[in-house]
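One structure, as structure tokens, below. Some questions next.
A single protein chain has been omitted from the complex, and every remaining protein chain is retained in its original position.
This part shows subunit A:
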């Protein structure tokens, strides 16, 4: 193992380019890295090792421990000393929430998601080109869907978008600004829960209030508020950013977009291939802590080490994927770990997949002349934010 830690997250030469480091990273199974916080963690680089790590009972998501590396200097992201992020406590709570997001439940939303996608594309056509995909489609769609599911008024979007930006900041916001945003969100959610407790609706937050109020120990008041806030904060940004970046990639690969227009049946596997490219951010948020010595890739990782499974590296590991550096929507199966595996597998995976598939299919079908109005080199990422989504995706048709 090289002894000098490399800086992580890796930078990209251009917004849609994968980081250079990914070419040689897997030469070693573990590589030390310096995080934005200045702390050191070990990067785990290979697909199979990462699967093992993410399902390992001695690898904890609780990084609020003395000596554990932090992601950011200013932001404790996803960490709360009152919430145990490991099984079995975490699994018990997660299952309450998961009911609303299972593959079968999400499948039932298909006609509705199609309607929302069509309405937004109608709006783009009515307004005429040019448009920014973020503001014309990606954010309005994903915000509306998560708001309806949770029962959060979509009119409040400008307020909670600011809170989300603060919550998902690695280095954009100072500690005080983040604290203030979290305080405002806490108050907002407390008011919303109070209102729903009086007038329950057919939505997830009302359902969770119902579970809480049975007083059977499944969900505490604190946990109810925490999960309600979390689902809003992480419920749209990732999907919106992935959608905009996916379309940008397709528009810079006209041959691939053409394949999809000719055979829309390829869209689901194209979405998996676009997920495999890991277009968003890094794997910083996957930071874990090793609670007992473990064996990874023939190396012992000692108890007390902080580790990051580098998903963007797993997804281009030639031992599980042919031609890993090629973007090919015709790939039969794109193995990727973008939604993680194991006890923290993305709760919103099925919902994200559905929205990505329907939005991309609808855009390609209804706007066959869709194109970027800037060169790929001009696209900019939201630096210092956890997702590093594209700031703008200007298109015309």
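To be clear about the criterion, a residue touches a chain if its C-beta (ideal position, glycine included) is under 8 Å from a C-beta of that chain, and two chains touch if they have at least 3 such contacts; residues count from 1.
Basically, contacts and distances are computed from a predicted model.
Undergrad: Name the omitted chain as UniProt records it, choosing among "Phenol hydroxylase P1 protein", "ABC transporter permease", "Ferredoxin" or "Glycosyl transferase family 2".
TA: "Ferredoxin"
Undergrad: Using the definition of touch stated at the top, determine which of A:134, A:269 or A:340 touches the missing chain.
TA: Touching the chain that is not displayed is residue A:340.
Undergrad: Of the listed residues A:40, A:76, A:98 or A:190, which contacts the missing chain in the full complex?
TA: A:98
Undergrad: Out of A:20, A:80, A:107 or A:295, which touches the unshown chain?
TA: Result: among the candidates, A:107 touches the missing chain.
Undergrad: Using the touch definition up top, pick the residue from A:350, A:372 or A:390 that touches the left-out chain.
TA: A:350
Undergrad: So that we can see where the missing chain sits, which residues of subunit A does it touch?
TA: 51, 55, 87-88, 91, 94-96, 98-99, 102-105, 107, 339-345, 349-350
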